[in-house]
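These notes are about the structure you will find just below.
One protein chain omitted, others in place.
Right after this comes chain A.
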Amino acid sequence: MLQTAALRREYGSTVAVKDIDIEIETGEFASIVGPSGCGKTTLLRMLAGHLEPTSGGIVLDGEDITATRPQDRPTSLVFQTWALFPHMTVRENIEFPIETAGRNLDRSVEELLELVRLDPEEHADKSASELSGGQKQRVALARSLAYDPDILLLDEPLASLDYALQKQLQRELADLNRELDMTFIYVTHSLEAALVMSDTLFVLDEGQVAQTGAPEDIYQSPKSTFIADFMGDANVFAVDAEPTGDGAFTVTSDEFEGEVTVEDDHDGREPTDLVVRYDDCVVRPTLETPVGVAVDVDNILVRGNTVLIECSADTEDDYVAEVPFDWFQTVDIEIGDRAYFQWEAEKSIPVPE
């Protein structure tokens, strides 16, 4: 198990990572996500040993590795730019950790290349600089795996690849994690990547862990509007909440008609916002659900099998509904129409400040 204790890193007067405590189980696929500048790369570089923490510690399987040099740490980092050694062939790159580190996965270069789905016969003796981006990424991965790390750290290694290749490599990484029973820690700003691959998600905001949990749990009950927003495609309504006395709140708002009763998901903290996902909302000419808001339809975007309906309310707040294409064809909505933006009350997600 990997643990950090009040891990902190300051750059001058800015604090990039603020006393972070995380725990990652052995063999887990953990993702650290957050917007640019949230401290995720700083955190990863401290875990790899390339950056010294200002204070706090890192413990791996009960052993304090805070001061361990990167070359002595059982971690290996797959860099965003891959960092292949340009003067070496693919084979020499992969042999590098095997020759220098005295620890290795006990697999041949050929087996490692097959593990990352590269044809050894075709690629093993090519120069590293002759490869395409996706191939370099795979070689960098094979090279890190050859080190046989206890923890494989990945710093957005897919970011500069095209979309289809990203999807494919995401699946392959998840497979490798299971196959090798190695802890993977993946840093990304792309939520989609994290959702597909991870067992556990750490959402970082301004150097702190904003929420931890299984991806679906965080998606279903975000702890804050920041997380709801980051998890994507959410309409946010500012609300007033009244406790009902039996562990629930009655929620009303200036921004929509009707009232919503929500469970107390946040230890008695009053919800200040309601979050409703795009695909839980619809737009109809009349109000047919208990909650909704009168809007002007500003734009209609057909997105393959779903349709995005962009609306603006009289309060000048903008809302978006994502509806199935077939359903859209059954309603009479056009750009410029006056209509009702609405949703089923139980789809409302209460969020405290």
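Everything that follows uses one rule, which is that a contact is a pair of C-beta atoms (placed from the backbone, for glycine too) under 8 Å apart; a residue touches a chain by one contact, two chains touch by 3 or more; residues count from 1.
Keep this in mind: contacts and distances are computed from a predicted model.
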Absent chain [UniProt protein name; select from "Hydrogenase expression/formation protein HypE", "ABC transporter permease", "Cation:proton antiporter" or "Carbamoyltransferase"]: "ABC transporter permease"
In the complete assembly, which of A:39, A:53 or A:97 touches the absent chain? A:97
Looking at the full complex, which residue from A:70, A:243, A:285 or A:324 touches the chain that isn't shown here? A:70
For chain A, residues touching the missing partner are 48-50, 69-72, 75-77, 79, 81-87, 96-97, 100-103, 127-130, 143-144, 147
